[in-house]
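Once you've had a glance at the structure underneath, I'll fire off some questions.
The complex is shown incomplete by one protein chain, all other protein chains being positioned as in the whole.
Entry: chain A
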Amino acid sequence: MKLIAIDNTELSEYSISLLNRCYIHTVNNFLNEKTEKLKNILNLKEEQVDDLKKLLRQRFGPTKIKLAQLYSRWESNGCLYKTGISNLDSMLGGESLQSGSVWEMCGPSGVGKTQWALSVAINFVISKGLQVLYIDTKLDLSAIRIKQMLQSRYMINAEMHAGIMQLIKVERCLSAQGVINMLENFEREIEYKNPRVMKTNLIIIDSLPAVWLLLKANEDCLSGKWLLSRLNNLIYKLAQKYYVAIIIINLSVPIIADGQLNKNFNRTQHGEENDDLYGENAYSQEIILAQYGKLRPMLGRYWQSIPRLRLSLDYGSKMPDEDVTLRYIRILNSCYTTINLKCPVHLTAKGII
């Protein structure tokens, strides 16, 4: 973290330039430097230097809290929202959608993941009256479809449709860096207590592969991993610090049957194995097939353990004479609940129910 000037302190632009001349460029350099040396460079008293160090630690350092305090904060600020899809909520039980959750929904292309995300967003707005931030990276979000879903739900008056749609804030984004910038802006707005964002308690990112796939080529591979790492830290910071629930849409792709990955993706520039699902540290192919079936979530090994809860949406049946609206939601991974449970849902005009 680069050293920057802080208003109303001794750390002015002039002080920063003096420090830079002595090769003190980052916050960490400053904190690790001896107080005596900093006193001489900045021409300050020892207490002033200690105060500056304390301020920098508070501003840029880790958040520090006793578990007792954290426990009482979660008891008072944490909320259980529920998805509004009754079979899914029953299956998840106590682990239903709650503030601080980071969920992932994955599935094959066209199965209805966006429909599921829209259904959850609408149910959330209707039940809690809170805002949803919907980050659309595929540019296929349709306001007409949202209206259609609302119109199909006869319990909702037509006068309420506009109000509900107003609470679903859509932002479009075409790059991985763009998604990160958007979330960082959101964090800044929440810190400044901007009323526009204070009521946002659910963020949906639809979908990550649409922008991260652009970084799959070897020369961009490291950037892709770095951005995924930043995204991971950012979403959990938003979830834990501001009690926002986050849902990420991911794609499922076929596991290559013979176990041989594309060798272009196996090595990074510095020789580390990348996306090595079948390496000695991964489970055997049988276990991957048992856990994920013939499909696996995209975005590589690093992303595998990031969401607290990973669900998959699968087709019930593709046969023309069977119920084509039937889908199954399965728990693939969970930190705190039993996995491999599944429940039936239907894709209708109302959305996923």
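The rule we apply is simple: a residue touches a chain if its C-beta (ideal position, glycine included) is under 8 Å from a C-beta of that chain, and two chains touch if they have at least 3 such contacts; residues count from 1.
Please note the rule applied: contacts and distances are computed from a predicted model.
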Per UniProt record, name of the chain withheld from view ["Ubiquitin carboxyl-terminal hydrolase", "DNA repair protein XRCC2", "Histidine-containing phosphotransfer protein" or "holo-[acyl-carrier-protein] synthase"] | "DNA repair protein XRCC2"
From the listed residues A:Leu222, A:Val253 or A:Met298, report the one that touches the chain absent from this view.
-> A:Leu222
Which one, A:Leu52, A:Leu133, A:Ile164 or A:Leu234, makes contact with the chain that was left out?
-> A:Leu234
Touch with the omitted chain, as defined above, among A:Tyr243, A:Tyr302 or A:Tyr315 = A:Tyr302
Missing-chain contacts on chain A, rising order, are 1, 26-28, 31-32, 56-57, 60-68, 70-71, 74-75, 78, 100, 222-223, 225-226, 228-230, 232-234, 236-237, 239-240, 269-273, 276, 279-284, 286-287, 290, 301-302, 304-305, 308, 333, 335-336
